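Heads up: the structure comes next, in structure tokens.
Every protein chain but one is kept in place in this view of the complex.
Chain naming follows the written order as A, B and C, and within any one chain the residues start at number 1.
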Amino acid sequence: MAVATKPKVTPKIYKPEFPIDWCPGCGDFGIVNAIHQALARLNIPRHQVAVVGGIGCSGKAQYHVSTYGVHTLHGRPVPYATGIRLANPHLHVIVVSGDGDSMAIGAGHFVNAGRRNVNFTYLMFNNEVYGLTKGQAGPTLPLGLQTKSLPEPNMNAAVNPLMLALASGYTWIGRGYSYNIRHLVNLIVQAIEHPGSAFLDILQPCPTYNDLHTKEWFAGEDIGHGRLYDLQEEGYDPVIPQDADEDTVRAKLLRFIEKAQEWGDRIPIGVFLVNKNIDMYEERINRRVGNYFETPPAVRPLADENGITLTDLSPIFDEYLMT
Amino acid sequence: MAVATKPKVTPKIYKPEFPIDWCPGCGDFGIVNAIHQALARLNIPRHQVAVVGGIGCSGKAQYHVSTYGVHTLHGRPVPYATGIRLANPHLHVIVVSGDGDSMAIGAGHFVNAGRRNVNFTYLMFNNEVYGLTKGQAGPTLPLGLQTKSLPEPNMNAAVNPLMLALASGYTWIGRGYSYNIRHLVNLIVQAIEHPGSAFLDILQPCPTYNDLHTKEWFAGEDIGHGRLYDLQEEGYDPVIPQDADEDTVRAKLLRFIEKAQEWGDRIPIGVFLVNKNIDMYEERINRRVGNYFETPPAVRPLADENGITLTDLSPIFDEYLMT
Amino acid sequence: MVKQSDELSWRVGGPQGSGVDTAAGIFQRACAIAGLHVFGRREYYSNIKGRHSYYDVRVAHYPLTSHREQVDLLVTFEPESLARHALAVVPGGAIVYNVRDADVPLEKITFLDARVRADLTAYLAEHELPATTAGVLEDARRRGVQVYPVPYNEITQQLAERLGVPKAIADRTLNTIAVSISAAMLDFPAEYVVRGMAHVFKGRQKIIDLNTEAIHLAYQYVHEHFDTEPFAFRLDAEKEHPPRLLLNGNQAVGLGKLAGGLTFQTYYPISPATDESVFLEAHSTFPLRNGQQGSVVIVQTEDELSAIAMASGAALTGARSATATSGPGFSLMVEALGWASMNEVPVVITLYMRGGPSTGMPTRTDQADLLFAIRAGHGDAPRIVLASGDLEEAFYDAAQAFNYAERYQMPVIHLVDKALASTTQTLEPFDLRRVHIERGLIAPPLSSPNGTGPYPRFEPSETGISSRVLVGTPGRIHWFTGAEHTELGRVTEDPVVRERMMEKRMRKLETAAREIPPEEKVRVYGDEHATFTIVSWGSTKGAILEALRRLAKKGVRARFVQVRLLWPFPADELRPYLEDADPLVVTELSYSAHIDALLRETTGIGADYYVLKYSGRPFAGEVLYTVFQRIHAGDAERRIVLHNPWE
Partner (left out) sequence: MVKQSDELSWRVGGPQGSGVDTAAGIFQRACAIAGLHVFGRREYYSNIKGRHSYYDVRVAHYPLTSHREQVDLLVTFEPESLARHALAVVPGGAIVYNVRDADVPLEKITFLDARVRADLTAYLAEHELPATTAGVLEDARRRGVQVYPVPYNEITQQLAERLGVPKAIADRTLNTIAVSISAAMLDFPAEYVVRGMAHVFKGRQKIIDLNTEAIHLAYQYVHEHFDTEPFAFRLDAEKEHPPRLLLNGNQAVGLGKLAGGLTFQTYYPISPATDESVFLEAHSTFPLRNGQQGSVVIVQTEDELSAIAMASGAALTGARSATATSGPGFSLMVEALGWASMNEVPVVITLYMRGGPSTGMPTRTDQADLLFAIRAGHGDAPRIVLASGDLEEAFYDAAQAFNYAERYQMPVIHLVDKALASTTQTLEPFDLRRVHIERGLIAPPLSSPNGTGPYPRFEPSETGISSRVLVGTPGRIHWFTGAEHTELGRVTEDPVVRERMMEKRMRKLETAAREIPPEEKVRVYGDEHATFTIVSWGSTKGAILEALRRLAKKGVRARFVQVRLLWPFPADELRPYLEDADPLVVTELSYSAHIDALLRETTGIGADYYVLKYSGRPFAGEVLYTVFQRIHAGDAERRIVLHNPWE
């Protein structure tokens, strides 16, 4: 999409004038700031963006972006987003979803969206807890840990979002941090520009309920050095080029997995994977119906000036006419 | 569970006398045969087994096993099985589910069951199609392939069940083949014996709808040698021992992933992973409530001889009494 | 047309996967091409291969609206069909069977249900006959049914020899032979059978040649070996006739959606809805009258929760969007249905009712989803529910559903059922000039793309309807949410705004009730001034119409009030008919007569008689006729449950 010629905009135009009811110090603030900046950097007109949220504190993010905003159902932002994008492939679709929304109640859609590779940007607000329902263990909270909101240690093992995204087939996978906004903006820009399903796991401290993986913990106040490091600064190349041979692919995957498993004193952020081997679902539709990008479902003409349907069924009737 | 002293039984006692309505030549027959043999080898009394099926051709398997059989809902055998097992941890619970049942509509439960590690055996009948609804693409059918039942090539990429199981946390992962019954019996026996969630991907030709990955294809009639080989025969050791160090774990994972990606002219079957580092969910419950294995939910006494509740709430009342 | 009746009821049965559908397809097409009216009914198991299925094809020189439970000519090629259906054949009718099935013990028939076997054995024992197909055939003979053994094997052997093809190839014409035998017995010109067969195998010339030969061999066999004199039926072609469509319900709905401007459909496979989406997939491009190409995007989703969410997302952008499902899938859609109500999303859900509850009977029919469709979802949430009575209605309603959805900005549930889905019928081609597209209120784009501020998309109005904005429209951004919201679509818990919004949404139902013309809500058939009043809805229509015609012939005055709009329920339009109804007969394929609950709730008037069936099989017109007659004669219990143990 050619946007370069449009007048440049500032992040401010994406900021609605409504109060935000997240807790003071919540990591979510950084994420919406980063979204504003990324949209401004890409200079995308407001009406060409749909931010689609699930339910949770995270699921309120679309209210803090001045574009079309869709607050869907718990666990279902992905299918709504898919419907919007497939009906109108000229829109930029951004999913905002919590770890619970994505990997517990929404896990089925998460996995199957990976199989499709529709062009959307998936931002997962990963605070390891169910924020909006008062701090129950989220699916990314490790087994046996106990946040201050839990009456007992967590009974379930964590799912690793990067590994799940890989197994599901996402063609762009990254991880960001809600308090490293500059870095996060870069990631979101790349994710939006990626022609396919881009999954960005965003480490998002929840100061109200998660007293384990806090801003201070990520800053490494206990160990004397910051825990997060930038993969790209270390020279990690996430790209699987088009038509890469099997060995290259295997090597990339193994490296991905090694990095995805890293946690504790050193935690990588950045772009983990860019798979250029798989086209987006929209291209497949276009191959099937021919004129998909010109007259997608949202805008195809339906009726003549008298309101009579334009559909001509005669070729289909011919198949079923008994002559 | 001490079963060794019981009289030995034959597979026949697990075989009900009802007609089976699978298509002639269906791979499902081999799987139920293997279940009968595995149960006989383990000498498990019929009433101590619950076979829990989803919906599909695969979901009919429990009718062909003479134990308690539960035909649940499409995509939901796992939560039903979990409820049965957690309420009565003295039962052996076997899930029988199709690829669509498991990885499309049931994917959310699949992922989250991995996080729990309840002791059950998960047999996935993988025929790459929706058998019972007449051959639509299943979630394990590769992108762009077209079985004879499809009007167009498959629009979605396949999910790799082994990778998904790994990402989800299953502690035992294997792959079998429905026409290699001897091997399959061994796998099922091991899966049942594994104290945690054991996932077995079973390659199951569907002669009616899947004309791509047929018995002949697996037998390699086109390439002159069988495609399937046994991992264990090649010396692959799937076990991550208890308290394995990080490097060992990483090495095991990388090897797993290499093997899980193999497909085409050489396809591994056998045991891919046995993770001894994670206890089963039942143990965690027991740590929480103390007497779980003695009086699990299914059998805890409720009433005295007059039918009056045995529950004594006085300690709880004390907390809420305003004195 | 025939010796003793003006129509024919033909049945073919056999194991699934053995070509019963093909056989019926050939016969139906042959008759339709010959200018006859056809009504086909298909019964089958939730199974891929092996279980019993059968197909009733009824043909006549006038339009038909129902199947018949009695069979004039039964075509079989294996023992199970003989066992199951011989009893349904009328005296003077005939049974065609495989000569080698002449004496098979019932207990050897694998998939004969235990209950059927037991009842049939008992029946035969009563008549001092053995529990074998021989017993069944003897019983038929005694009842005046002609039985014709066919040496299928010999005929295909002959075919193989004549054409020099392997026997296994020749054996594949079994169905064609069976059909042809029956057609020959009816003196029906072979030419039509050939043309019907060629239509079925369209484009596959080799198969057509093989089958053409098979048809001729079969005709020859009948002429040489059968005495068809005692068989009482014959079939003539119609001289002059317009060409007609032969469609089933899934196809009629699919075509209606295309006509109505569908551009996006999602589905998760489920019987008996899948075939609609598969049909659409196969017809996803077509011409538009403006010279452009029309297309529709069909997405197979991972489940039904995704299907409705995706369809709703698409509808937000302006796509005419729908999904099709059946009970279990619809149950999974409930949460998102509420979201669509709350966000005033025009999404269409085609609900193919099947035997419930739960998995129930996936391939059998039922009408017991009605109250659920109306009440589905927590909280008070508006939706429109309409139901089609036959294939023609299914077509026009499928198109009209989008107009309702967009005019009233709410989900529309279009109820059809398995019976309708699998009914095949000859129909005049649909008139696309009758298909109007009404898109309701839509706010146009603003020229300044960043607009002046968020758009009050949910602004209350007198009708409850506000201007919709298609996501992507310049200058009109706003929000959507399943939570209670302000006119901008932002969450609110303010009690006053809440009340206004509830009222706005619910008022749209009143607007719909006011605006939708009476004839779209209720239709009356038969003698409008009669007091004998039958109230029903959905697929029962055809059988009731046939019963009405028969009653009329007997001089019984009766009317049928078909409820087409089920929600908002047309109480006012119905009341006049209910008030002077005497008796009021409610007819429904369910255990609990759903529509009676609605009648009572909204008008205070309930049925005097219930005619119900919940075996998963549809009503037949002749049976309803008998029941209505009994009711008319004052000789019926209040609750009449129709049984047929042999369906």
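As a convention for this text, a contact is a pair of C-beta atoms (placed from the backbone, for glycine too) under 8 Å apart; a residue touches a chain by one contact, two chains touch by 3 or more.
Note that the coordinates shown come from a computational prediction; the quantities given were computed from them, not determined experimentally.
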item: Sole residue of C:196, C:318 or C:355 that reaches the chain not shown, by the stated touch rule; value: C:355
item: Chain not shown: contacting residue from C:92, C:294 or C:377; value: C:377
item: Chain not shown: contacting residue from B:33, B:62 or B:117; value: B:62
item: Missing-chain contacts mapped onto chain A; value: 19, 21-24, 55, 57, 71, 73-75, 104-105, 107, 130-134, 136-137, 139, 151-152, 155-156, 208
item: Where the unshown chain meets chain C, residue by residue; value: 45-46, 113-116, 119, 305, 326-328, 330-332, 334-335, 338-339, 341-343, 353, 355-364, 366, 368-369, 371-372, 374-381, 481-484, 486, 491-499, 502-503, 506, 590-592, 597, 600-602, 604, 606, 614-617, 641, 643-645, 647
item: Touching residues on chain B - with respect to the absent chain; value: 13, 16, 18, 45-48, 50, 52, 60, 62-63, 66-73, 76, 78-88, 90-91, 108-109, 111-112, 285, 288-292, 295-304, 307-317, 320-323
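Keep this in mind: only the chains that are shown with their structure count from here on.
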item: For chain A paired with chain C, centre-to-centre distance based on mean C-alpha positions, whole Å; value: 42
item: Distance between chain centroids, defined by C-alpha means - chain A, chain B (Å); value: 31
item: Of all residues in chain C, the ones touching two or more other chains; value: 302-303
item: Touching two or more other chains - residues of chain B; value: 75, 104-105, 107, 139, 152, 155-156
